[in-house]
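All protein chains of the complex are present and in place, except for one that has been dropped.
Should a chain be cited, it is by its letter among A and B, assigned in written order, with residues numbered from 1 in that chain.
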Amino acid sequence: MSLPRTGIIAATQTQLRPAWDSAQHIDLISAVVTDVFKGTGLTLDDVDFIIDSGSDVLDGRSISNCGFLGALGAHHKEEARVEEDGLWAALYGVNKIRSGSASVGLIVAYSKPSESENIDLYWSSMVEPFYQRPVGFGQKAALGIQAQRYLDAHGIGDADLADLVAKRWAAAAQNDRVAIDAGPDAAAVLASGEAAAPLTDLMVSRPVDGAVAILLGTEDIASRLGRSPVIISGMGTSMETHAFSARTAGGLDSVANAAKMAGDRAGWAAAEADVVEISGSSVVGELLALEALGLADAGKGMDAAMSDKVNRSGGALPADPIMATGLVRLGEAYRQLTQAGSGSPSRAIVHGTGGVAMQTNCVFALEV
Amino acid sequence: MGHEVGIVGVGQTHHARRRTDVSQAGLVREAVDRALADAKLSMDDIDTVVIATGPVLFAAVNQPEKWVVDAIGAQGKSVVRLTSGGGAGFAGALAGYYQVAGGYSDRTLVVAYDKLSEGQLQYSISTLYDPFWGREFAVGIMGFSAAYWRARMDVLGHTEEAAAMVAAKNRTNAIANPYAHVKKEVSVEDVLNSRPLCWPIKLLDVPPISDGAAAIVLSNEKKAHHSTSTPAWIRGIAYCCEADNAPERSLMLSEPLAIASKKVYRSAGITNPRRQFDVVEVQEPYSCFELNYYESLGLCPPGQAADLVASGATQLDGDIPVNPSGGCMGANPIGAVGVIRLIEAATQIMGRNESHQIKDAKTALVQSGGGWANLRGCAVLSA
Partner (left out) sequence: MFAPPEAHPLDMETFHSQISMPYTLTPGRAAGTFLAEMPNRRIVGSRFPDGTVVAPAQDFSSTDGEEPEELVQVPETGELTAFTRVDGNVIGLIRLDGCANDFAHRILADLGDLSVGMRVAAKWDDTDETSIMAISGFVPDADAPVGEVKGLVGPAEPLGVIDYSMSLDYQHSYGPYYGRMFDEIREHGRVMGVRTSSGDDALLPPREVDDVTHKRTGTWKACADTGTIRACSIINMEFFGLTREVPYVYAEVVLDGASTRMIHVIEIDDLETAKKNIKPGTRVRAIWTDGERKGRVSDIERFEVIED
């Protein structure tokens, strides 16, 4: 059976800031929902459904989507909340369009981690409460151990990691979509506080506030915009065991699984992409993701990371709007595929992640 | 159009007020084992998994699917969690439906649960309210639900007596349900005389607080026959919303449910719901809601729900039995309820319902919802 292909009609985001203290969640959400239609010829009336991503724990409310329905533009429409990064909300939206039941869908993800007095609780409440929570095993500890093993196994030093972090911040500072005055240099990365040895604070992704909206539609509708549409030709996701210690040391199997699913559908492998936008929870997480995607051999992720096609946006290290980071990457990849004069890329790989030490991962393959 | 989607295996726990022998994750495992066995499958045969629960604050585990995944042996698979308050299970089933219909998977396992004994139910629902605007005066969901009923009471005639008839009917039906844990015959008078909690809601209008899980296996048309010769095909399914504090919000008919049912009936070819449905399963978090659903689903015109229940039409032996399983009154593990209602309806279609099989049931209607009664959905199942 041949199901309709799905394309990206438009993408937008607010600026990503350490704290959007002048705006509420609904201000950020309604801003992107208003903006995403500009230049598309479509309006909210054309939207069949809305899928959104956000976190009750970050928002400080239960069923937080319920209070934001108006801002989401969802009144009297079909709406669903995926409590995972927005890339999974997009996966839902693509399935819905491919099923033939809808033509246009709006995907929204947002977060304001700055409102949580202690953001670590978002992570510590995610691990089971009997064994891991009491000893303080959570996101930072898992990322630290992941990094310690990686550096030991491959003889890489923390100075190499710092160079990559500085490169990512510099890339993000090139555009106004991330609020950065001046990116840190490698020395500043090394000098920042200890997050989880050997990782310094700046080697872990920086939580920021922001919202992102992506408009999806059937290929037919996406094509009416007058240029070759960006088609989502493959998707995959995979979740690993909750027990960090039982996961493959030195690899992210779920990224490889997700990439295989996406690659099988798309008919090409991640290594063939011209644009790669990935979400690393730490600088080592980013290297592991690149290796699992097949862009580099084990321990050689740094070579791929330094390539111009990877995280041209800066990726998640300088700006991680938890719950929205992967969807921001989808928007960034869409922008790079449609921008004139950037070497005419035709294929992109987008990656999103969730959970402690990247327990779950999602990969999209895009093409024009 | 997309793939056909059928329910080919079902399983639920024996729900209880408090299960101290299993963790949240272990509870989920029980339902999954039963659904897989019912579908004659193992986890290896499942392409993707959808997990659904109510709010995180119910049980203090953020993104609990990341813990639950180990208990169900789904490591490495596509696993995602949906949440939508009371309608979480239904929202999860809908996401699973689209995974199969959209060709992302051939078979999807949907499992939904809540272990409500672990937390503070009403207080955690009070956090649904805007912290700036209303939370100071919130009374869980019961204060709101009672107020919503009170608004309809005089205008639509949804009297205390009519709601008591719903409560008595469902509580009596639950006695035969092997998965229910509240099994006590009550009369309309018993309900009317029970203690007011949030008047007009009284003790016996309120379902129990439960620990429970429920799972279904969804399959496309290619693979369904491996599991059963009688899948319950999903002929239409939708879940709609309205802004909770919209100026035009009607407290009378549920507009999102009316919109969802219109859409679902169109795709399922339903033109006369009262006549075409053999059985109906609804999620009635309080008895009064069932009256609202009768009208919003078009089982009777607005203002006639009290007459419909009084006529006996929705009793087991009526022409349109509603909640032969006993609905939420027998067990109410909130996040799981949407899937439980789908299971009860699916087994009616498959001819093997364990509570009260409605003779020759061919077409069933399922309703579910959550939030401030502003998230509402329904589905039509048939052989």
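A few remarks follow.
Criterion: a residue touches a chain if its C-beta (ideal position, glycine included) is under 8 Å from a C-beta of that chain, and two chains touch if they have at least 3 such contacts.
What you see is a predicted model, and the numbers here were worked out from it, not measured in a lab.
Touching the missing chain, out of A:Leu42, A:Val57 or A:Ala348, is residue A:Val57. Only one residue in the set B:Leu192, B:Ala246 or B:Ala383 touches the chain that does not appear here, and it is B:Ala246.
Taking the complete complex into account, B:Cys198 is the one of B:Ala162, B:Cys198, B:Ala306 or B:Ala336 that touches the chain left out. Residue-level contact of chain A with the missing chain is found at 12-15, 20-24, 26-28, 30-35, 44, 57, 60, 69-71, 73, 75, 112, 115-118, 121, 125, 129-132, 134-137, 140-141, 144-145, 147-149, 152, 176-177, 194-199, 241-246, 249. The omitted chain makes contact with chain B at the following residues, 19-26, 29, 43, 57, 59-60, 70-75, 115, 117-120, 122-124, 126-127, 129-140, 142-151, 154, 195-201, 243, 245-248, 251.
Here is the rule we use: only the chains that are shown with their structure count from here on.
Averaged Cα coordinates give chain A a centre that lies 33 Å from the centre of chain B. By the touch criterion stated above, chain B contacts chain A in their complex at residues 1-3, 25, 55-57, 60-63, 65-67, 69-70, 74-85, 91, 94-95, 98-99, 101-104, 124-125, 127-131, 238-246, 255-256, 259-260, 370-372, 374-375. By the touch criterion given at the top, residues 1, 3, 55-57, 60-63, 65-67, 69-70, 74-84, 88, 91-92, 94-101, 122, 125-129, 235-243, 253-254, 257-258, 261, 354-356, 359-360 of chain A touch chain B in their complex.
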